[in-house]
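For this view, one protein chain was removed and the others were kept in their places.
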């Protein structure tokens, strides 16, 4: 199967890192390709960044359909554009936040989230409520590091994430920690070793869920709410979405 | 005060109609201007349409800031891009779905929604849950008319909406009906007369809520979650959002 | 329009203060009159005080109907007698707690409440749950001042309210603060200046919501749950409510 | 022990009937006295009726304290004035709606309610949500009979209640039915025989819960939210509540 | 009536203690017998202990049916095997956790739980959610004592429980405390004296609820979900459950 990992931001180094993390965890028969939109923000740290990135995600799904991709991952912890992406394909589409939440509930009764900036905590809270996991999550914590510090100041950023994870372990009464940023995909092992608790990371979790769905022959339902969008004119810079002819 | 009504789709006739409905209801001191993005879908009937339109909404907020707009309305029932829009301004931003829900709970204990297409019902359900109004809404109903039929086949579309509203009145045990599409803004009076129940329409409700917030000196909080986005590079067709310098 | 602000307690100085706060915020075309029941408690700080005051609220609605009032505000943070009051009139009736909650959710994702006495916190919690705003409110805080201290020891009471608001700002991860007592209506400006966060006060919020509903031609639904009460005999000191002939 | 059953409406024949039902079910050591306020509505079928009756309930608690009553029952299905009543005494106070809900969840996983008028259904819904039983109740049904028809047209009213109970039994997937009116207290046996399902009636349920609490030495907590109200002046017809000196 | 108290663990000294506590609180006409399964764990401190003990509970219900028992109590705070037990009898079956929760909500608006080991807190949380009491409980606290320490180190265990109860009283904003272990049944008085707050203990609460249901003529509904299990073969050590012929 061909698995496409979409990094919704435009930072190629992060795309590469995420793609490598995905490849390492992928099953032998899974071919992983990692992309990011040509247009969009270099990192996603607000509702606004999310909203803009959702268009890039849609573009990448369109590109993936041409490449006959079998499953997609949206590799940003806010799952930007997830339902829109699902409408555009019969293939499964997995967000890394939902992937991590699902997996965390399978190995623990309660978990906490450690994310980057405090201001993105509300995004996680909204997802927890919408997905149904609010009562499984004890606390949303932030290490207060900008996303790109994970690229540029790896060591120092890692220290802060580990410190926050330890506080979660000691104070929250939890069984597992969910890492709240796609940019932490390559840090999971080190964090796990330092914290001594199951650490659930979304990119890797999503790879496995995508493989699971493809293995089951399950894709996004085209019956009802997630059916292909009705073809219609789009104007201006989005004219490329006009009269989508998908099936 | 200057109130900007943003129609997130690109159908100018609907923008005009919505703007007129807003103007009619506006207080004497309120100047209403209605716009729509240059780029985007002609109607919004899916998660995908919503996601694309959110960028146009952001553009219109940016334009509004240059025009020193005092308050914004997002005139599509899914409230696309609402939180992103709020991050971009100190002014209040109101979605027409939330506006209608708030108003409906002030005059009744339970309401139903009558929207256009059944497939958009899930969008209303998600908003009800996120805003906290799920238990106030008895049922989300669809007249099963495409949005633009409200433009092109007004009479027939109106008949179907009225018929569905009457079913809601007779079967749902409700005190009010929320109209689930910005394109119904000019039909409220006729529907009210035909149904005999308070009919809450979002565009007009949002005008009044926007005036209320401005009157109170309240705007979007810049403390915490809805602070201005951190300035950063955007690439490609979204380069215009780079290094936003807002205050 | 004629807006009647009902202070459910019998402290005339507070009625005056609330009425002045309402008048200051009212639109030019809005005539504000403030009243309080002749019978009832001097302040409302318990379920019992609330229950007794609800009769006075009903009396004031009855008086308002004779005066052809266009909209009512119940100016006590527990919204005492709100649904009963709605049954007695076609006009809109707004509680100041609900008004503040609605407005706070339009400008922030999460808010805290700062109220007077800790024992009244449960009243706010019950309202948050019933209205649907429980997950929008991070914390209900009390400055531990009796309501009438806001009259009698203004400066010291103000200091305590400001101190508690600052704690909310610094500890709760919020975007706005809701003031939890009608008696704080004249303090909003000072608190806002001292705290530096949007401060939502219920009396002023309710004035604007009442104007909004009247502007929309929306009043309390007489279809279903909030229809006029069935006329019937009342005995004893409540004989005045017998055979209400309302329409 | 001395158990006081307070019928919140002023219809003496109903008070008598309720008192007899309570006496029949009471344990040998329980002395039952039934009262109703001198002032208030003859029946309770709206939020307004409820609000007015709450004052009468408070008066009856005050009278009960003078009579050294050991436990109170509020015998109207909306539990009017329940929390206010609890503040006025160290004795336990039980509402018949809550009593019935508690008992129903102990003998079934899901129940339905059969009440009098459809418009009072919202009161039951609010109580279910506040008490935490919303997901245990499948449906709130109304026989559409005014409360006093249970007095005046017993046979015909009984027929309608039984018919609605049978529909609940056959359509709702339930294990028990809760009767939604104190006026049905004497009909329980006949309904049970006709319907063939456990029928939970609130007055009798409350008698047993009150005996249970007294037997346990448990009364209303005076720590925190339900402590005695702060003594204060009341004016006008409620002057009798001034400077309550309770302990 | 004959009330059977089932201690789900096999520690006879605890069974005796629980039985005595039940007898002391029982009404004159109530005959209490206390039993425990012949097979099972000596204490219940995990999901696993609970699961195993549920079989013993079922055995004890079967034995009780032969003894024509009128009501059952499951005297472990996790209410192990409660719904299974209900299926096996027409008599009422009460768990001590649910009993304590119900009683606590009748005398306070909010309570906290003080249990034995922190790891069993999740069991209480699951029950609170399932029963509908989650929002009535402020906090689940643990004294961090193994269950059998209540037998073997009574004084020291009591000290720790009292200390935790005092913290709950001072920090949680509550009106009552629920004791979270059947083994605390004999300590209630001492704890109450030391803490000065209503203390709700499950065994005694359940006795009174069982008497209440029997007094009402209410037993487990055999309509729907809790009907007798369909008779069927059981193999191996559970062959004794084969072809149950219950009515």
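Which chain is which? They are A, B, C, D and E, in the order written, and residues in each are numbered from 1.
By definition in this document, contacts are C-beta pairs under 8 Å (C-beta built on N, C-alpha and C of every residue); 3 or more make two chains touch, one makes a residue touch a chain.
Small disclaimer: the values here were computed from a predicted structure and weren't measured.
> Could you tell me which displayed chains border the chain that was left out of the figure?
A, B, D, E
> Among A:55, A:145 or A:176, choose the residue that contacts the chain missing from this document, as touch is defined above.
In the full complex, the listed residue that touches the missing chain is A:176.
> Quick one: which of A:103, A:145 or A:187 touches the chain that's been left out?
A:103
> Which of B:8, B:56 or B:121 sits in contact with the chain that's absent?
B:121
> Taking the full complex into account, what residues of subunit A touch the chain not shown?
25, 27, 83, 86, 92, 94, 98, 102-103, 105-110, 131-136, 169, 173-176, 196-198, 200, 204-205, 208-209, 211-213, 215-216, 218-221, 223-226
> Name, in rising order, the residues on subunit D that touch the hidden chain in the full complex.
So the residues of subunit D touching the missing chain come out as 109-110, 135, 173.
> For subunit E, which residues lie in contact with the unshown chain of the complex?
On the side of subunit E, residues 10, 37-43, 45-52, 54-55, 57-58, 81, 83-84, 86-88, 119, 121-122, 126, 129-130, 146, 224-227, 229-230, 232-239, 241 touch the unshown chain.
As a working rule, only the chains that are shown with their structure count from here on.
> Tell me, which chains sit next to both subunit C and subunit E?
Shared contacts of subunit C and subunit E: A, D.
> As a test of understanding: of all chains, whose mean C-alpha position lies farthest from that of subunit A?
D
> Quick one: report the Å distance separating subunit B from subunit D, using the average Cα coordinate of each chain.
So the centroids are 44 Å from each other.
> Hey, how far is the Cα centre of subunit B from the one of subunit C, in Å?
From the centre of subunit B to the centre of subunit C is 28 Å.
> Could you list which residues of subunit A touch at least two other chains?
121-122, 129
> Based on the touch definition given at the start, go ahead and assign the chain network to line, ring, star, complete or other.
Contact pattern: none of line, ring, star or complete.
> For each chain, which other chains does it touch, given as pairs?
All chain pairs meeting the touch criterion are A-B, A-C, A-E, B-C, B-D, C-D, C-E, D-E.
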